[in-house]
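Reviewing the structure listed below.
A protein chain is absent from this complex, but the other protein chains hold their places.
A and B are the chain letters, set down in written order, and residue numbers restart from 1 in every chain.
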Amino acid sequence: MSDTTEQGRRWHDMGGKDAGEIARGEHDFALWEKRVDALLHIAVAKGYFTVDGLRRALEDMGEDAFETMTYYERWIASITQNMVEAGAFTIEELNARMDEVAARGPTYGEAQGAGE
Amino acid sequence: MPHDHHDHFHHEGMSPSGHPFQPDNDHPLTYWQRMEIAVRELLVEKGITTAAAINAQIEKMDARTPALGAAVVARAWGDPAFKARLLADGSAAMEEMGIDPDGLKLVVVENTDEVHNVVVCTLCSCYPRNLLGLPPDWYKTRAYRSRTVREPRAVLGEFGLELAEDVRVQVHDSTADMRYLVLPRRPDGTEGWDAEALAAIVTRDCMIGVAVPQMP
Partner (left out) sequence: MTVLPEVTSPPFPPPYPTRGARFAPGDTVRVRRGAAPGHMRTPWFLRGRTGRVERICGDFANPEELAYRRDGDPARAVYRVRFTMAEVWGEAAERAQDTIDAEIFEHWLEAADAP
C-alpha cells in the first residue's frame, strides 16, 4: 500500500519523515532579521519576485543550508539570489558594496553605516 | 548609542514578548548581515525602496502580534453572526475589525467537542503572519514539520495537550495560498465575560492548535 520508492523526493518535503523531539526555544528577532523580512515584503510588493521564488531558492540551497544557517540567513541568501536574477542589481555592484560594508568596522552597528 | 546624530531606527525598551531586544549592534558582523546591509543599501540607492519604507514595514510587522488573533477569537465567541462570517471568509472578517489582511488569505477552522485542529506547513513555514505576527522558531523546525502530519497526538502531547480518544484530530498542511487560524473552543465557565477577558485566555499556541485556552 505504501510507496516505497523515494526517488525524486526533495529534502525540504518533510511531511511524515522520522524526527526527534521538537526544540521549543524561541528567540526575539534581531533588527537585521526584521530588515530581511521587510526587504522580502517590499521586493515582492514591487514585483521583483514572488514568495514562490523565495521558496524555490531556499529549496535549491539544499539540506545543508537548512542545518547550518539560521532562518533569516537563508532568507537573505534567497532574496539576494532572486534580486540578482531579477536584475535589481549586479554581482559586481554587490561585490563592491559588501567589501565596503566590511571595511566600515567589525560590528553590525558600525557596518550598517548610517543605518536609518 | 554611537549614531545619535542620525535619525536612527532602533528598538526601544522591551520586545512584545517581554524580553530585551538582542543587542545586535555590538555583535561581530556576520557574512549574512554584511549581505543584508549591502542589499538594503543598493535597493535604496537604486530608488527601489527607501529607508523610511523599510522602517515602516518593520513597524507594521511589529504591530502584528497574537493579540490581534485573540481579539478576533474573542469576538467570534461572543457574536455568532460574526463567527459565521469568520468561518466563511477569514480575511473579510479581519477587515471588519480594522485589521488589514494585506494579502493574507485567512481560513479559520473551528475546534468543537468532536474535532481538534492543528496547523503546520510541511514544505516550509507558511503561517498567518499578518494576523499573528512572525511564527515561533519551533514551528519552522524539521521535527514539527515532519511529525505533525503523521503523529499529531504525540506532537500535541509534547506541548502538554492530551485529547480524548473520541475527538478527531484534523491536521492542516498549509501547502498553497491559504493560511489557517484555529478558532479554539470557548471554555465552560466563561459565560458573561467581556471581549478583553476572553481574549486574555487565547494564546498564540491555541490559534496554531498545539494548546487550548486555560482558565486563569
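Just so it is clear, contacts are C-beta pairs under 8 Å (C-beta built on N, C-alpha and C of every residue); 3 or more make two chains touch, one makes a residue touch a chain.
In this text the structure is predicted, and so the values were computed from the model without any measurement.
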item	value
Contacting the left-out chain in the complete assembly, out of B:55, B:141 or B:174	B:174
Residues of chain A in contact with the chain not shown	1-3, 6-10, 13, 15-16, 49-50, 52-53, 55-56, 59, 85-86
Chain B, residues in touch with the chain not shown (by the definition above)	87-92, 105, 107, 122-123, 149-154, 165, 168-178
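The definition used in the following text is that only the chains that are shown with their structure count from here on.
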item	value
List of chain A residues in touch with chain B within their complex	12-32, 34-39, 41-43, 46, 48, 55, 58, 66, 69, 71-73, 76-77, 79-80, 83, 88-89, 93-94, 97-98, 100-102, 105-116
Touching residues on chain B, where the partner in the complex is chain A	2-3, 6-11, 15, 17, 19, 21-22, 24-30, 32-43, 46, 48-49, 51-55, 57-58, 61-62, 122-125, 134, 136-138, 140-147, 149-150, 155, 158, 173
